[in-house]
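What follows is a structure written as structure tokens; I'll ask about it next.
Note that one protein chain is taken out, while the other chains of the complex remain in position.
Just so it is clear, A and B label the chains in written order, and each chain counts residues from 1 on its own.
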Amino acid sequence: MAKYVTKRIIYMIITLFLIASFTFFLMKMLPGSPISSAPKLTPEQLAVVEAKYGLDKPLPEQYLQYLGNMVKLDFGVSFQFKGADVTQLIINRAGPSFQLGIQALVLGTLIGIILGMIAALKQNTVWDYGSTLIAIFGLSIPSFVFATLLQYWVGVKWELLPVALWKNGFSSSIMPTIALAIGPLATAARFVRTEMVEVLSSDYILLAKAKGASRFEIAFKHAFRNALIPLITVMGPLAAGLVTGSLVVEQIFAIPGIGEQFVKSINMNDFPIIMGTTMFYSFLLIVIIFIVDILYGIIDPRIRLAGGTK
Amino acid sequence: MTQQYDKLPPEAFKLVKVNSTHAEQIARPSLNFWQDAWLRLRKNKAAVISMIVLIFIVIIALVGPHLNSYGYNDQNVSKANLPPKISWLAPLGIADGYAEVAGKKVDVYAQKNVKENYWFGTDSLGRDLFTRVWKGSQISLLIAFVAALVDVIIGVAYGGISGYYGGKVDDIMQRIIEILAGIPNLIIVILMLMVMEPGITAIIIAIALTGWIGMSRIVRGQVLKFKNQEFVLASRTLGASNSRIIFKHLLPNIMAIIVINTMFTVPTAIFFEAFLSFIGLGLQAPNASLGTLINDGYKMLQFQPYMLGIPAAVLSILMIAFNLLGDGLRDALDPKMKD
Partner (left out) sequence: MKKSKLVWLLSLVLVLSVFLAACGGKDKDETKGTDNNTEKTNKPDAKQELNLMETAEIPTADSALVTDTVGFTVLNNVNEGLYRLNKDNVAEPAIAEGEPKVNEDGTVYTFTLRDAKWSDGSAVTANDFEFAWKRAIDPKTGSEYGPYMMNGVIKNAEKIATGKAKPDTLGVKAVDDKTLEVTLEKPVPYFLSLMAFGTFLPQKEEFVKEKGKQYAKNSDNILYNGPFVLTDWDGTGLTWKYKKNENYWDKDNVKLDTINVDVVKETGTGVNLYNSGEKDRAGLNGEFAAQYANDKNLVKTEEASVFYLKLNQKRGGKTDTPLANVNIRKAIAQAFNKEELTKNVLANGSEPANYLVPKNFTFDENNKDFRDVNGDMNKFDATAAKESWEKGLKELGVKKVELEFLGDDGDLSKKMDEYMKNQLEKNLPGLSIKLKEVPFQNRIELDTKQDYDIQFAGWGPDYQDPLTFISLWTSDSAQNKMSYASKEYDKLVKDANITYANEPAKRWQALADAEKLVVETDAAIAPVYQRTRIALQQPYVKDLVIHNFGADYSYKWAYIAGKE
């Protein structure tokens, strides 16, 4: 186990290093920097400003400096916010994004599990088709369309929840959470259905039936638990998917999150923020995948982590 | 009772010879894998309907833009923002060219003095939405299919090599995958699009760039499963070459899972293109895709809901159809399989 964990951590570091290098050189290839494009600077001033951001040094030196700072969790200062510390900015913005992400993940998987179970237990009935349809519907509506619809009807027309902004505590987070949750919901529902169908046809369920266990008992005591374990494996991709959603949802609901800032930074060519956010997202994703793998190994004893042969 | 038998003439009895060849005879016509799958798929109504719908959409996406006289980029600003009007539906009160302006129903066509009918209405530059929607579907499908194809080629090759050769090769290739999998693909796609000249090719490359990892993992898993099975071993013992084993034995067996996976890749790509349009990294004007149309339309949601509704409906139908067909294929090709 310890050997496996060490190995994984080494891989994680390599991955992060590669991402960091890739992003760095990609950014250097990009046309347009907010500094060289400041239309009112004379060449002399430009030189001063470039020196201030360390852009006057040769590329390899910039690269090494960038990597060195990154280890210290220092992503430099933002271009668009004159001199604002990128790390601090990400920390300031992380709160709402985390809250929404976690709420959406919980809500999405919960409802997804319920839908998936209904579908599996009542296979090939109206219930099955209904919940499958909801799941697929969730996959088919772009989140920005869904979020806009929600905002207009629930917020403006029916006045049930705040239209946008991040001011009214929990109630502000309900609509964005729903808009974000629709993706994980659909994925979880489909996944749980497939798992449950398979578990329900396995021998031990047959045995339970033969023993005379009730439908309820079979569904919850036996099938449910075993069907859920593999769900953990999709949690990583699910969480990654939330990032996509958050870019859109945060913008529409004017939430001070990381996703919203990321989109803006792309449009502003704010390289330090783009790089910082990329590293932040990558780190998060890698850690989630890592935790999922470890958890999976602990929960499901059939999976052997330490170098089993296949 | 026994006496009755005595009355039977001995001629009634004949010795039956057992013909051993008959035992091997197959009464029903032989079905290959695909025919068998097709039989099973046919029983799944949702999948069949989805397939018909998909074929229909593909056809209309190809034919649709030519069904009327408007080009996809023919602007006529004086005819902007017209609601849909279809003459044979108008008496029913649908698509009658009326829109609500300041609380009153107004015949926009009469107001703007437009004689011809626009089946899906027009956009804010007076372009025919019918033409644009189908042109857009064409491009969206093109992006999706090409991206899926690239996924399949890279994914199968990578996964196949890794799984088949195993050992050191597999080890190295899997470590690479492990590292790549940690890269958040969305971010990379966005960054790539910032560097590349925007356009269809850039979007396809960006989507395909990260999409093949999932495919390669599945293929590798399947190859690992099959390569040590008896029929492969038998073939190997008989001296079959690697390429014969791969193409004759392994590929047909993993074909099903490749097809199914592709069915889910296509809609993901369509969806992704729509998302890119939203954050402003989509197609360049005046090209249309379902994504750009939806992105244009969603801002007009409160006033001209058809501008969002129609492309969104086409997108949703495509997504649903691909997903249902994918589900159906999965059940038909390998009922025990999961993703």
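The rule we apply is simple: a contact is a pair of C-beta atoms (placed from the backbone, for glycine too) under 8 Å apart; a residue touches a chain by one contact, two chains touch by 3 or more.
These numbers were taken from a predicted model, which means no experiment stands behind them.
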{"item": "Among A:105, A:119 or A:150, the residue in touch with the chain that has been omitted", "value": "A:150"}
{"item": "Per the touch definition above, residue among B:38, B:231 or B:303 touching the missing chain", "value": "B:303"}
{"item": "Residue in contact with the excluded chain [from A:14, A:55, A:163 or A:295]", "value": "A:163"}
{"item": "Footprint left on chain B by the chain that the document does not show", "value": "73, 75, 77-78, 80-81, 100, 102-103, 124-126, 198, 280, 284-286, 296, 298-303, 305"}
{"item": "Touch list for chain A against the chain that is not drawn", "value": "31-34, 36-42, 44-45, 48-49, 52, 78, 80-84, 88-89, 92-93, 107, 110-111, 148-157, 159-167, 170, 174-175, 177-178, 182, 251-256, 260-261, 264, 266-269"}
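Please note the rule applied: only the chains that are shown with their structure count from here on.
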{"item": "Chain A partner contacts - residues on chain B that touch it in the complex", "value": "46, 175, 178-188, 190-192, 194-195, 224, 267, 271, 274-275, 278-281, 291, 294-295, 298, 301-302, 308, 312, 315-316, 318-320, 323-324, 327, 336, 338-339"}
{"item": "Of all residues in chain A, those that touch chain B in their complex", "value": "11-12, 14-16, 18-19, 22-23, 26-27, 29-30, 129, 132-133, 136-137, 139-145, 148-149, 152, 191, 194-195, 198, 240, 243-244, 247-248, 263, 266-267, 274, 277-278, 281-282, 285-286, 289, 310"}
